[in-house]
Structure formats: C-alpha cells, structure tokens
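All protein chains but one are shown at their positions in the complex.
On to chain A.
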Amino acid sequence: AALNGGLRSQVSAALKEGRVAPTELCQRCLALIKSTKFLNAYITVAEETALKQAEESEERYKRGQPLGILDGIPIAVKDNFNTAGIETTCASNMLKGYISPYNATVVQKLLDQGAVLLGKTNLDEFAMGSGSTDGVFGPVRNPWSYSKQYKEKNVPKSYPEDEESNWVITGGSSGGSAAAVSSFTCFAALGSDTGGSTRNPAAHCGVVGLKPTYGLISRHGLIPLVNSMDVPGILTRCVDDAAVLLGSLAGHDPKDSTTTQDGFEPFELPDLTDVSKLSIGIPKEYHAPGLSSEILALWSKAADLFKNAGAKVVEVSLPHTPYSIVCYHVLCTAEVASNMARFDGLEYGHRSDMKDSTESMYAATRREGFNDVVRGRILSGNYFLLKQNYEKYFVKAQKVRRLIANDFVKVFRSGVDILLTPTTLSDAAPYTEFIQEDNRTRSAQDDILTQAANMAGLPAINVPTALSERGLPVGLQFIGRSFQEKQLLTVAKWFEKQVQFPVIQLEEVERHDSDVFQHQKSASFS
C-alpha cells in the first residue's frame, strides 16, 4: 500500500522500517515491466545490474546506513542519457549497439544516492518529435489506453480488433519515461525537455512532469539536441517526489559550464494553506487555436479555484507567443545541424561499409543511420546557416527569442508570481490519427503551449488535473520565475491536492499489487 504514496513520506519510511526490501521493490518493478511489455516503454532493461544495485542497497539498509531517500528506489532513464556499460541508442540506428563509456552527471548522481537503474526508456529518434512514435524501436503506447477509465468510455464496435487499434499515444518525446512512471514500473524517470518533451507526455500520461530552469541541472552526458534550450526533465507520480529528485540533481557541475554558479539548497515543500498573497497570471495568448473546449473549461475552472481560495488572478499578455514555434523551428534546426555533425561513423555508432573516401563514408553512414525527421532538420538547419541566410533567419530568430524572453520578464516584473496555462491542446490522440500528419506539423502544433518556457529558460511543470470525456488524462501547466523552483513546486503541490487526480486502474498493476488501490481518492476535479 505504501508503494502508491510519496517517496519521502511513504516509500522511504517503508524501506527504513524494513516493511519492504529494495530487492523486493526491484523485482516487482521488473516483473511489471515484463507484463506491460506491450507498452513498449523500455528499450533496454538492465535486469542484472538493477538487481545488484538493489542488493547493495539492501545491505546498506540492514546496516542502518541508507544513502538517502533515493536509496533502493527503482528509476528509469530516457535513452538519450549516457549510462556506463548500458546501451544508449537515442532510438536511432545511428547509435544501435553503442555502449556508453560513462554516466551522464544526472545518472551518476542518482546512482551515487543508491537509486536502482531499471533501464532506458523509449523516445522519438534523437528526441525529435511530440508523440514518441518516431523511434526505430517503434511507438510507445499510453498506459491509459488500457485503463478501466478509458475502456469504459470507448467500447469497441468490433472486439478485439478495435481495441488493438484504439490505443492512444503517450505524447513526446519522453513518452517511454512518462509511460514507465504512469504504469508503476518505476518510481521516477528522467526525461529531457527542449520544446516540451517532458511536460507534453506527462500531461497525456497523467503524471507530474517538471522542466527545471535552464542551467539548474547538468546536461553533461545528455546527448544534445539544442544546447541553448535542452534540460533534463523529471517525471514522477506526485509533486513532492519531483522535489526530491530535483534536490538530488540540481547544482553546479564542473563538467557543464552552463550550470548555475550560485549554490543550490535542496528543499522540502511546505503545505501551503494560504494562497491570498499569490498572484496568478493567465496569459491570454495561450488560448491558442485548436485548444479543445474541454481543456479551456478546465483551465478556467482552475483559475477560479485560485480566485476562490483568495489568490489574485489576472489576465496577462505575452504578445510574442505565436512566434515562439517559428523561432524554435529555426534555432532548433540550426543547433541540430551542428550537433548531429558528430555522427560520422568513425569513433562510435553505426558505420557504413562504404570505403571510397572519408566523405562518402560519412555521407553513407548518415544516410543509413538517421531517419527522415533527423535528416530533414539537419538539412533545414544547414539552409538557415548558409552565409546568405544567416542574418535573415538565424540571427533574426535570436532577436525574436529575446522578445519572447522579455515578454516573460515584463509579466513577472508586474507582480505576477506564477503563470497558469494548459499543457496540451487536447487529450492524447489515437495512434492511427496521430500519424496522419507528419512529424514537423505535429511538433509545431503540439509544442505551442510548452515551447516558450524553453525559449526563455524558465521552470515549468505539468500537474495532472482531471480526466477528459474520453477517460484520458489532462494536465495544466505552471510556469515560474528563473531558479524559483521552490515557489513553483509549492503552488503546484497545493493545486495537486485540490484536484485529487484519480489513480490509473490498470489490470496488470492490480494483479501485482492488490493493495495499491486501497488508497484511491474518490473525489475528482472534473
């Protein structure tokens, strides 16, 4: 029963008191991963090393010397983080078989605190996408597709075919991580967030997804997409857990010179009771074209919730919001063109058999290794960086970026503490529908509510809010001031408590932990 609760309040206590052993936790998670294989959330499951780590953790607990709250906790890591001795593929043919010689800083930090690394999760190839559908290992399925809540609202016309094709996407690109946390196969997972890649799947999978301030958490070992926007993301089942993970990961890293040079103190979240001193901003441009009426209503209801509790709720304007996707498109493809240049087949990864010349070997390797999406972005990026286009596109986009970042500065300076917005335009789409549009179109549509926070480097978090008419999760997003994660998470935690988002009812999980659902909250927000 404790396993459904928070890390700090329940699981850690259970481990310390010996009510559950780390090896037991690990085995349960591994078994659940096996029985939820159809979700395709994991690319690699590191069973042997995980069990070994769990055993070592158990020894520490027996001696009464656990390393901290994360000691013995099973976690999963998105497959674009380097993990020593474990294959790191970025869901691409380019890195199939690549065994990292080192751990990303964030992975090392988790291991140093005794966390148990269960495996690497699935994603869109090189984190390019918003569905987790474009990786070479296939798409990730949203666990909610198999939930009682979704099945009740979607009785298939012809069984079992419709049920098979009815499944919905996780969102992306950190879909594997979101699905892993959502289906209880791990207690927390690392994702990455460049345009919304942690918050988007968090919203669709009904989990908490935190994008920290740019510079707070080290990117060393995170295979880069856009160096000026990438951040490691944190996915958990509750806001308190996100704070625990943040506490163990944040801070200066000598191996990443873009990390904070100020100190960082891990914090516990207070239980906010009085919101009367809070000022919540509602940016009107986030009422974007295509926003479902359902989510609009939920957003409005949330604003009222704050108002009725005594907070000041004001409409604000971030006028350059509509241009953030275009701006991102240029800056992202430009940085991608540069970052993908390292994949030439010489030092690591796939290598073509072509031997005629170095250049033709590079070209063939890249033709064989990258999918259409990646190649498309590289070519576009190179176009925008051509001498004749540099000022017109790349520098222009950098100027627009400043305007977007300034919009936020102005709003926060006017007294607003936190912004409240939707995270996605609608609930998760069925896979068959999602793939009708190409990756770039989809990303452009889906990133619209999340992208600007990456542009400005601000912290943002998705909090699962309610179930949609179709029985699928819908989340809302809070955006905070730079490096003010404590305030952001405190407000998010208060909101989480008000909405009481329901626990997913998954047959597979129920079979494993019959007492997990004893504590299911009956009141729900919608």
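FYI, contacts are C-beta pairs under 8 Å (C-beta built on N, C-alpha and C of every residue); 3 or more make two chains touch, one makes a residue touch a chain; residues count from 1.
Throughout what follows, contacts and distances are computed from a predicted model.
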Worksheet item: Any idea which of "GATC amidotransferase", "Dihydrolipoyl dehydrogenase", "AP-1 complex subunit gamma" or "Dolichol-phosphate mannosyltransferase subunit 1" UniProt assigns to the chain that's been left out?
Response: "GATC amidotransferase"
Worksheet, complete the sentence: Of A:K37, A:K284 or A:K399, the residue that touches the missing chain is A:K399
Worksheet item: Looking at A:P22, A:P74 or A:G457, which residue reaches the missing chain?
Response: A:G457
Worksheet, complete the sentence: Listed in rising order, the chain A residues that touch the chain left out are 98-99, 101, 214-215, 228, 254, 257-258, 260-261, 320, 323, 326-327, 329-330, 333, 337, 344-349, 351, 354-363, 366-367, 370, 372, 375-376, 378-380, 382-384, 386, 392-393, 395-403, 405, 438, 440, 444, 456-457, 482
